[in-house]
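Note that one protein chain is taken out, while the other chains of the complex remain in position.
Moving on, here comes chain A:
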Amino acid sequence: MQNFLHTFFDPNVMARYLPDVLSGMMVAIWIGAAVVVAGVTAGLALACLRTYRIAICDVFIICFADIFRALPPLVLILLLYFGLPGVGVRLSGPVVLFVVLSLTLAAFAEEIFWAGFSSIEKGQWEAGISTGLGFGGTLVYVALPQAVRLAIPPLVNRVLAITKMTALGSVIGVLEILSAATTAQSFSGSATPLSLAAIAYLVLFLPLVFAARMFERRREQSLGR
């Protein structure tokens, strides 16, 4: 037991590397927040565009969604970070991480929102259009709110899965939680910084999981079920 605590929760090591892990947490929060905003917005915009059923746009959107859902983000990160300088484009680690995770989230979010739109019955559109709201008005006031509500539970899961992938920044030198912890681990020779990292991820993500649960419960109540 003593040994276990010493390995994973050494107080001296904790005190020493806490600031590093905390600053890694800030980096993860910034990049994660930017990814969520950009990825969800782009995904929603693409799903809305798809409701117009313009053939050429649909082909583009479907290809985008399928490719970026199929590719492992790590592959893309390495490709952009180590490949692009070869053609004269040099992006910083955080930018590469942001771009790749945003595109990945956008691809998944588009499919999730589109599934939401698809499950709205045709009558809802007809009701909106027959009351003079037009396609655009019906999209914004009738279909979108319903699609978003349907999308939220799977979207939250996907958002959590992808924001956790900020840890992939550690392979291209982004100083987020995991790279701060692995650096500390190799300096200190203790696993404690990695425990700190695990705790940091819990502190970051558990409240989001709880918030999602609360939201889901409120939604069920508001629909009068």
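Please note the rule applied: a contact is a pair of C-beta atoms (placed from the backbone, for glycine too) under 8 Å apart; a residue touches a chain by one contact, two chains touch by 3 or more; residues count from 1.
Following the convention adopted for this analysis, contacts and distances are computed from a predicted model.
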Would you kindly match the missing chain to its UniProt protein name, picking from "Fumarate reductase/succinate dehydrogenase flavoprotein subunit", "Transketolase family protein", "Polar amino acid transport system ATP-binding protein" or "Heptaprenyl diphosphate synthase component 1"? "Polar amino acid transport system ATP-binding protein"
Which one touches the absent chain: A:Tyr52, A:Phe82, A:Tyr141 or A:Phe210? A:Tyr141
Across A:Ser92, A:Ser130 or A:Ser186, the one contacting the chain not displayed is A:Ser130
Interface residues of chain A (partner: the chain not displayed): 121, 123-124, 126-134, 137, 141-142, 145-146, 149, 222-225
